[in-house]
Every structure is written in C-alpha cells, then in structure tokens.
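Every protein chain except one is present and positioned as in the full complex.
On to chain A.
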C-alpha cells in the first residue's frame, strides 16, 4: 500500500504539488492523468524518492520513503522516469542485469541470471539482447528499461509516461505488457499517462491532477467523461463508448 499524506513540493514561489493525500492499495494499475504542469511527474518522483518533499509524508508498505535507506527501497519500489535517452553504450542484457543490482551488487547469482533472461523474454527483447542501447529504436530502448525495472522485481512499479515517443504499435504493446505486470505478476503499478484513452482501457483506477491537487479519483468509467475532461483539461471533449470503455475523442476537435 502506498500512502500519501499532505505531500507538498514548492519551487520558489510556485507550489507544484499542494498537500496531496492519496492511498493506493496493493495491486492493479493506477493511472495519473492531468494537463502539463499539473504535478503528476513531480508527485511520482517524490513517491520514488527521486525528489525531496517540502512537506507531508509518503509511506510504501509502511516504509517512510524519505527516511528509509535507498537500497532497501530499491527492493520495494522501482521508478522509471521519462528521460531515458541515455547515450550509455550498454547492451540490453547488461542494462537488464543492473536491475538485479539491489540484490546482488553486480555479482550475479544463477537466480539473478534466470531473472534477467525471464525479463528479456517477457519484453520480447531476446533478439536484441546483445545489442547496445544506442543502436536500438526508441521503442526497443524503452522496453529495455522496462525490462530492467521488471528485473528489479519490486512490488511497486512507478512509470512516468512510458509511452512517450512510441509509435502506435509500440505504445499499445508496451501498455499491454505493463497491464500484464499487474495482472500476471501481481505488481502494483502507478503510471503517469498523457493519453487518457490508455488509462481508460488499461487502468483500474484513474487519479486526475490539476494545479498540484487531486481533482478526481475513481474508476475509468467515472473519470473519463465529458464533464470531467472539461474540468481537468479545460477542453470540451466528446466522450464515446467503445468496447465498453469511454474514449475521449480529443483528436477530432480543435
């Protein structure tokens, strides 16, 4: 369970995250949506102890993220930020092996190696395993980083816009894999999504942020509605139902 109480982040005079309280029980996919600058990524980074808080408290399974040793947290939660265009020349397998670092400190056991191969297979990266990251396409590289996080084998996985810069095929494949993490591997996923329709089809719960606060919280069917979209994004979006799920047709307006 992830518990946030009064979490606040300020940059100078600007309050980016303003006293957010939220409880995410274990399991399932929770999507964070909202306009640019709403504070979604900042909130996610604070949960993943990448950013210090200016106020409030975050606990993951009872562990206070600002006090617990980083290497202990690394076995409890993993976080993947959107800027993974690193020019580091590691092969996919080397990168995924680093996912075992919190356990083995780089001296891989037989079990670690098995986990590495499982993660590579799960993300369908076997044919690229020996290829350096800088010679992969954006989608393949993104999958390699997700494989690393999977290999880290934490109960909680925080993903910051993992579908960015992916084409239609890679975006849907990647989202499908993330959904399988939750369903098949029992992970608790918190994911920042730009496209509310991915949230609609793959999330169990949608949390909408605006101006540093949570403005809506509920099942996708409750939040992906025309009134809520207008409220959250300041945009009149027609919302239709397709395959039992709401679809915000934002690409049809403007």
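The definition used in the following text is that a contact is a pair of C-beta atoms (placed from the backbone, for glycine too) under 8 Å apart; a residue touches a chain by one contact, two chains touch by 3 or more; residues count from 1.
Throughout what follows, contacts and distances are computed from a predicted model.
J.: Refer to UniProt and select, among "Electron transfer flavoprotein subunit alpha", "NADH-quinone oxidoreductase subunit M", "Multisubunit potassium/proton antiporter, PhaG subunit" or "Iron chelate uptake ABC transporter family permease subunit", the name of the complex member that is left out.
T.: Listed in its UniProt record, the absent chain's protein name reads "Iron chelate uptake ABC transporter family permease subunit".
J.: For chain A, enumerate the residues touching the unshown chain of the complex.
T.: Residues touching the hidden chain, for chain A, are 48-50, 69-75, 78-81, 83-84, 86-91, 94, 98-99, 101-102, 105-106, 110, 113-118, 121-122, 126, 129-130, 132, 149-150, 152-153, 184-185.
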